[in-house]
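The complex is shown incomplete by one protein chain, all other protein chains being positioned as in the whole.
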Amino acid sequence: MLRTGPYTSQNMDTCYHLARRFLIKGHEVKMFLYEDGVFNVKKEIKSPQERNIAEMMAELLDAGAEIKACGTCARFRGVKKADILEGTKLGGMTVLVNYLNACDRFLSFGF
Amino acid sequence: MLRTGPYTSQNMDTCYHLARRFLIKGHEVKMFLYEDGVFNVKKEIKSPQERNIAEMMAELLDAGAEIKACGTCARFRGVKKADILEGTKLGGMTVLVNYLNACDRFLSFGF
Amino acid sequence: MNEPKKVIILVRAAPYGMASAAEGFRVIIGLTGMGLDTHAVLVDDGVLVSLKGQAPSDLGMHKLEDAYSQLQDFGARLYVHTPSLEERGILEEDCIGVEPIDDDELGNMISTADHIITF
Amino acid sequence: MNEPKKVIILVRAAPYGMASAAEGFRVIIGLTGMGLDTHAVLVDDGVLVSLKGQAPSDLGMHKLEDAYSQLQDFGARLYVHTPSLEERGILEEDCIGVEPIDDDELGNMISTADHIITF
Amino acid sequence: MENLYLVTRSTFERTAWRLAARLAKPGDTICFIQDAVLAVKGPKDLQVKMSELESNGVNLRFLAEDLNARSLNAPVSKTINYDGLTELIEKARRIIS
Partner (left out) sequence: MENLYLVTRSTFERTAWRLAARLAKPGDTICFIQDAVLAVKGPKDLQVKMSELESNGVNLRFLAEDLNARSLNAPVSKTINYDGLTELIEKARRIIS
């Protein structure tokens, strides 16, 4: 679960570096984006001369990660379904509960 | 200058409560939104049963405040011109410099 | 059917300054409602969430004291970390009904949990 | 023409964990370039920005040491708060070229500034 | 008033208040708002520092709306509301936050 947004905090980068390695090792990776975390999958992110967080997210999706964002958090932050990367979805607390039920290791990154 | 986003931090609320009072007293109020601050003027913010930050911003605009957001911060965060409240604008560092030159008191809210 | 997973939610942030305690509440209620064995622990500045007499209406915010007071009715367990209360000079009697928990008890609870979420 | 406004930018955050030090740099360069009397002060964890030998490429980030090293060429003044260095056990000789400043000097500098921006 | 220092983050969770305590001069004001109103509860080294600052002529203020929200209290003489904070900002020569 990731609660912070892109660039502002290094959390997203830490998640990316860990997720990439877990996927290579053959683990399943699921990310639930909560609070400002929902901003990490905005497809319009443009980052000239810098790492592109949306592309890093897309890379994880391509490698098999499942990424869902809290719909309520998104609405409060003006993020719509049409704004987020293909392959990601908005969802409710059920998503988090399913992830918690399914996973062997849970990591939480906040403020 | 406001560097944090809506809901996540109380900074935006503090700015609102102060700005409202300064406007009533007849002062000019200018806000420069930097980093996550740019998210505060997303017109799609929906907040059932909660204060609506976008409406609070619109209220300040109606009362005469000038609100501009850093264009580079917006691009990195996937926020486009079309996403922000009418009456607000994206701008460069020139905006901040003009505000610093024009103002008698400067407040900075960050992390 | 498997045993429900045991999840501890550590609420470490003070109410109102950040949304953390409010967003943590949504997670606690959600997990409880969907049958997880949910234990919420107020620790560090999070203990402020349990202080009676909160009045955030001038800030245009909802009263977290009321929200957290309902948790037990929904089947979640709510604890307050007593060393965190003491460091802040807050008396248990000034708090809403919560179960006190000390370092050893919290440590033991963590050792029986499947997952820990921090707010 | 009026005197240019004197602005102090306090960089208080460590580099890389938050974008603050990087975003502060953009403001320092912008203000300097547009003729403001710009004084950047590294204080608290911000002193880490001046430590030589940073290598953030594995994080996919730009080296802030290099960015801040250029400031003086652009006409900005760059200071490091020596008590903050001492608290962190960092020697001035391990830092890029910056002007040392103590509590009294920083206090006096603040008393002559028009505005203060914090990162 | 020369300088107004605004402290916004919890004084228990963050150490940011120390810079204000370190730089404030006689006649300056330090105002605790948002989670920083927790300053009325400590930590202990802040409480020691606050007495020191007051004997040196630094004014301490706490924002009423933020205290009330959190069910905290400060002495009446040191409590100001948003209207009072607005005036403090008008009177200050500069604000450091």
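In this document, chain identifiers A, B, C, D and E correspond to the written order of the chains, with residue numbering beginning at 1 in each.
In the analysis below, a contact is a pair of C-beta atoms (placed from the backbone, for glycine too) under 8 Å apart; a residue touches a chain by one contact, two chains touch by 3 or more.
Given the structure is predicted, the values throughout are model-derived calculations rather than measurements.
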item: Visible contact partners (per top-of-document touch definition) of the missing chain; value: A, C, D, E
item: Contact residue for the chain not shown (choose from D:Met34, D:Ala67 or D:Ile90); value: D:Ile90
item: Chain not shown, touching residues in chain C; value: 10, 12, 43-44, 83, 103, 106-107, 110-111, 113-116, 118
item: Interface residues of chain D (partner: the chain not displayed); value: 12-18, 44-45, 48, 51-56, 58-59, 61, 65, 87-90
item: Missing-partner contacts on chain A, residue numbers; value: 10-11, 14, 17-18, 21-22, 25, 105-110
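As a working rule, only the chains that are shown with their structure count from here on.
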item: Result of counting contacting C-beta pairs for D-E and A-D, higher pair; value: D-E
item: Far-end chain from chain E, centres as C-alpha averages; value: A
item: CA centroid of chain B to CA centroid of chain D, Å; value: 25
item: Mean-CA-position distance for chain C and chain B (Å); value: 32
item: Sequence positions of chain B contacting 2 or more other chains; value: 7-8, 10, 17, 35, 50, 106, 108, 110-111
item: Junction residues of chain D - those touching two or more other chains; value: 18-19, 114-116, 118
item: Every chain pair meeting the contact rule; value: A-B, A-C, A-D, B-C, B-D, B-E, C-E, D-E
